[in-house]
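As you look at this complex, bear in mind that one protein chain is not there, while each of the others sits in place.
Showing subunit A:
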Amino acid sequence: MVEFAMHNAWLIPLLPAIAFAAIALLLWPWPKASSTFSILMILTSFVLALAVVYGVYTQPELIEKSMVYTTRWFSMPGLRIDVGIMLDPTSAMMLWVVTLVALLVQIYSLGYMEGDPGFSSFYAYLSLFAASMLGLVLSSNLLQMFVFWELVGLCSYLLIGFWFYKDSAREAAKKAFITTRVGDFGLLIGLLSLQLIFGTLNIPELAEKAVNFQNYVSAETLTLVLVVLFLGPIGKSGQFPLHVWLPDAMEGPTPVSALIHAATMVVAGVYLVGRILFLFKEVPAAMHVVAIIGGFTAFFAATIALTQTEMKRILAYSTVSQLGYMMLALGAASLTASMFHLMTHAYFKALMFLGAGSVLHALHGKAHIHEMGGLYKKMPWTTWTFVIGALAIAGIPPLAGFWSKDEILLVVKEAAHEAPGIYTPLFWLALITAFLTAFYMFRQVFTAFFGPEKPENHPHEAPWNMRLPLIILAFFSIVGGWVGLPWLEKGFGYWVRMGEFHHAEPDYVLMGVSVLLALAGIYLAYLMYLKKAIDPDKVAEKFGVLYKLSYHKYYIDEIYLWFNQMVVDGMGKILYWVDLYIVDGIVNGIGAITRGSGAVLRYTTTGNLQTYALVIFMVIVIITLYFAFGDASFASLFLGGGK
């Protein structure tokens, strides 16, 4: 079984793809059959993924040298693109995360999407997404990865716009696609450059060549190429300044938000950078860019999350912020910390999104936290699993988020020894973000789930098929971080890493500080939103400008909208005018001249025999005169003579 799974890992993405095709072509008239088939396929993939994880675990040599098998996709002289499968602990870990969350979300959707007219197509899209995402994870070639990268983007587009009758969903889907497209443009240029510099896009070959990159390219050029390429991950993983699409993406059904816009697709950017971290490591300047963008995004998004009132939007900004953490870890050259946080974040963020979905389901779409309150009585399962998720993200030990966040803080602190100018401020920013995270999460928890009940609401607990995923994810949100306990000899960091393994000593001071910050955040939220010892409105008033900036998301959406409508559309209108009145104008002008000259010249064709005879006579006279006085040898040409 394990051997089979290792050598046929391509089945893992293929099975959901089959589910997609089957539903699209055959099963769609029967919702039950569609969902059942889709879940069966992802379940099989999940089992295969488990086998792969076990297989990788028993073969530690894969840490240093991935297991790769490839086949030609297309080729021509000077360009060969392979597609293949690349198995190592990193991709195995991702397989586990993606199949687990995809499976749970598909089970959850049985309840959440029940009765929706698009039930079958929802499962078709989910299957297509799972196939693309798993394909991305397993890719051994960067162009192959780009293909799946765009396909997950397509699924994201289709699923954000799933309820396409809503204007907001339609707009959000479009925005998501186009914003990430801007990033993909950079990614594409980066890939083209890498292809031409190194002559390959196969990841293992790139890794070999990266060590001696000076033989191929100067450090400055490579830095530039990597920074341009990094635009792709910025777009996909919602990093500043291309983060604007991610909060809007919450227009999609909530299971989609949990699966695509929290746990899996949005981490594709992080994963891509992680996959080619060996290139970034060669040029520190590119690393610094990654770290700065990541660290800044983490802080920046957290400040926005402070004032948002829609449950899913708070979670969305929180996702942006956490993705920033992951990027920051990569920027500090640590694949381990980044992937560790990616994994734990998938557990607790998917958990909280599904919890939010359960609330939306119970309150028939009420999305603002101020419309909720006291839900814990009627919805104990949802509430307590949500609280577990919030504690995990806030970084309370021994929950999953604590260990991974701690790891990130640790690597950034270590990086600060090397380049203090860059990493020291980022370290402090990361610490402040930890405090903000705890605060905004518990602002939401206290407002929505505790406090006084709202009599107009009649919440009810979610059905079993929605509860089960919550419980499983809550379990992993607690224990999921234990694979990376700092006291373990061969923990997460031994398996998922790039380069030498060095076992870092646990930093108890740092742990203490981060726990204290988290507790402080929670306590402040308690004072403001549960005990009401501090009036939040007064605070908002006091920091009027800052509050407004945060509430309006720093007006970045408005700026982009203005740019789009004024500059891009304006350009379109101006060029259209040029096309109609100048380019076409000239053509029509020539046409008019032709017609005009025809109108004049037609008077020569009078049909009057005397006129014609006169003209013939005149011409003969002229020719005769010419022969008489002119150069006869030249004239002979006209009469058909030789040379």
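Quick note on the criterion: contacts are C-beta pairs under 8 Å (C-beta built on N, C-alpha and C of every residue); 3 or more make two chains touch, one makes a residue touch a chain; residues count from 1.
By definition in this document, contacts and distances are computed from a predicted model.
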*Write down which listed name, "Cytochrome c1", "ABC transporter permease subunit", "Acyl dehydratase" or "NADH dehydrogenase", is the UniProt protein name of the chain that is not shown.*
"NADH dehydrogenase"
*asked:* Going by the contact rule already stated, which one of A:4, A:57, A:164 or A:501 would touch the omitted chain in the full complex?
replied: A:164
_Residue of A:42, A:188 or A:369 touching the missing chain in the full complex_ = A:188
*Of the listed residues A:10, A:54 or A:73, which contacts the missing chain in the full complex?*
A:73
*Write the list of subunit A residues that the hidden chain touches.*
72-79, 143, 146-148, 150-151, 154, 161, 164-167, 170-171, 173-174, 177-178, 181-182, 184-185, 188-189, 192-193, 195-197, 568-569, 571-573, 575-576, 579, 583-584, 587, 591
